[in-house]
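Yeah, one chain of the complex is gone here, protein chain that is, but the others are all in their spots.
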Amino acid sequence: MKIAVVNNCVPFLNGGAEYLAQSLTSKLAEYGHEAILVRIPFAWEPPERILDSMLACRLFRLPKVDRVIGLKFPAYYVQHDDKVLWLLHQFRQAYDLWGTDLQGLPSSKAGVSIRDAVRAADNLHLRDAKTIFTNSHVTSNRLKKFNDIDSQVLWPPLSDTTHFSCEAFDDFVFYPSRVNAAKRQLLAVESMRHVKSPGRLILAGKGEDPAEDQRIEKAIEDYRLGDRVIWERSYISEQSKADYFSRAAGTLYIPYDEDSYGYVTLESYFSKKPVITCTDSGGTNVLVKDRETGFVAEPNPVSIAAEIDRLLADKSRARAMGQSGYDLVKKMDITWDHVIRSLTT
Amino acid sequence: MRIAWVSPFSSQSSIGRRSEEIVGELSKVCDVDLWHPQTEDERPTAVPRRRFVRASDVDPAELARYDMVAYNMGNYLPFHGEIYKLAVGTPGVVVLHDLVLHHFFAAYYFEELRQPTGYRDAMARLYGHRGKKLAEGIIAGSQPRVWERDEVVDFPMFEDALTGAYGVIAHSDFLVERVRKVFAGPVQKIPLCCELSSADSGTRGDLDVPAGRPLIVTVGHVNPNKRIDSVLRALAAVERPFSYVIAGPFDGPYQRRLQGIVDDNGLNKSVTFLGYVSDNLLHAYLRHADLCINLRYPAFEGSSGSIVEEMWHGKATIVTNTGFYRELPDDTVHKISHENEIAELTAAIRLFLGDPEERHRLGQRALAHARTQFHPAQYAHRVLEFATRAIQTKAAIRLADRIGSELRNMGVTSEMPEAASISDRAYDLFLPTSPAP
Partner (left out) sequence: MKVLVIGRLCPDNPCIAAFTNTLVVGLQNHGHAAETLLLPFDPEAPLLEQAMAARLLDVSGSADRMVAINAPFHLVQHPHKILWLVEGLEMDGWVWDADSAAALRSSSDQAEFALLEHADRIAFAEARHVFCDPGAARSSFGSRYGRNADVLVPGPYLEAAGHPSGQTEQEIAVWNEIASQLTS
């Protein structure tokens, strides 16, 4: 069938959700569908633009497609009689982030109106979809809690796993990701102060916030971690990333409260490497089981450092946990076959 | 351009008479269908017509097929009730014949819906606390019915006839000004038109009037704002013989009062109340009239079909200097003030009864004016010109409704600044800001 995958976008910014949207579109084509990716720009500053974007998505028309697969707010408001959602993101600022430092909307009357408008629109238009899948139990739970809508979890697979391998367990932990406050690379660097073993931390990713970049650079300098923390800031290819995974002792992935396990976690397990995450990292706990497929630390430098040391001290245990993680991913059928079947029936 | 012209079409409706002329001319310049409430005394027309009994009988999809639907609204529920309901369901352009539609809405709420609270709510919505208190007093019986008093012009209620409209046609500057205060869409003044009947109007001898006396005529529904009581008092002071004919339907209380004045002043041989007359007979009286008297106070109508007819007949006419009459050129009608009504009226009647030449000259100037301003072909052309503008507004309103619906689903109401901002941006993007001609 003719399928439009509809996602929001911020031009010139690509993250996990964008990668997933592109992968989904390619995979749909591989499975014999005519698939197009529709990216609708979304701006949330100033907050009044949020309402504009929501209304724009309601007024757009998609010509001649049989099905729409909506991924993120507000693109999933696009009208179509045959719509399925694979919900990656609601506008969390209107939900669980409201009332926190990450609220993002003003607490004024105008901000409250926008918050309420998002909730009202979600309550109404999410129900337009025939079926709602989400990318994690965290997203599903949030959808149920705030909007009283049931959904099924459809785990996001990697686009290509053939280039991942397990070659060695060298003395470093690898943290590939966009660099920003939510991913907490700064916390990772601070943890390295307390790591007793001679292992290193290799960060790979582009900074999104110059102020945060400066904080990380300053931490590396202040704690004299120049030899122990390597930050690959320029673009690294998928193969280079796979090479790092193949030789790392394990992966460090400690974002704050993410909805899903993250591609990094999957990539690590396809490389048969364990993952160190935190108790408050959110959806990583789907795959990272403490002492089974990795380590779950308290979100502070000392606790994280202790787990890094534990990982680096016992490579055979690391190998076993990496294998367990790989086996778990296989058992959960985190495959494109399952995804495409679910989204196109 | 496909137009649906919705109008009363009874022989007794002067608006129907105008519509008969207008759709005839419109049919020469566009596709027009006449839609009218079913009536036994319907007027003839060669224009395709659709009759309806109730508004609910009409499938909105049928009206949606027209580029423009024009609803003729006047102050009389029996003629305009179903038309009003049709307009509420399928918005169009309102051809607003009267400033005061209070009698219409009072009858609508009290007699048809039997919902006095609806009347109260409408008065509150339109005129605030003052309107609400007045309505409550009327409902309780502690206040006189305002539609039976001159103060009704302060509570005209025409505003409610414009709900959802995408354009308004009015027949005078003064009504256009009133409309523009409450209606943001396009408003067009088009002078009311008239077409003289070509039927033979016979001789004066065929009319039931005494020979040898000047014939003075007043036409139209006999009600207090036509000031006929003042006319009778003025005529009582005129020494010359005359024959005064009032051609129009009348009802009990006011007519009895007038008859009392006639009796008290010994005018029984000079004054005749004809009641309802056919168009042909009306034209015959106008054709043979020597003088017309056409007073109004207050001016409830948006224009005056009767003065248009009188001017088309080349008659000298005495009018009150108010409303639409004020807008007529001073040298085409004889204007008197309301404040000094009887004295000025008496003087004017004496003038014209004593000076046939002056009567004739005034009548000729009136005819010249009518020929340039009141022709149905001109009316039809101006309707067509206006339609182009109005249907642009219709398209914009459809978009606004769609946007409004989506925003309402988000809990964003029209009072919120966010809604106003989006509405303003849509307006600025699609609609030119230059004012209407």
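Per-chain numbering from 1; labels A and B assigned in written order.
Here, a residue touches a chain if its C-beta (ideal position, glycine included) is under 8 Å from a C-beta of that chain, and two chains touch if they have at least 3 such contacts.
Worth saying up front: this structure is predicted, and the values here are computed from it rather than measured.
Checked against the full complex, the one of B:Val29, B:Leu281 or B:Ala426 touching the unshown chain is B:Ala426.
Set against the missing chain, the residues B:Lys28, B:Arg54 or B:Arg402 yield one that touches it, B:Arg402.
Seen across the whole complex, the unshown chain contacts chain A at 2, 4, 9-12, 34, 36, 38-41, 43, 45, 49, 52-53, 55-64, 78. On the side of chain B, touch with the chain left out of the figure occurs at residues 1-2, 67-68, 387-388, 391-392, 394-396, 398-399, 402-403, 422, 425-426, 428-432.
Here is the rule we go by: only the chains that are shown with their structure count from here on.
Interface residues of chain A, counted against chain B in their complex, comprise 48, 51-52, 54-55, 58-59, 110, 113-114, 116-118, 120-121, 124-125.
Chain contact summary for the complex, chain B toward chain A: residues 402-403, 406-407, 409-412, 416-418, 421-422.
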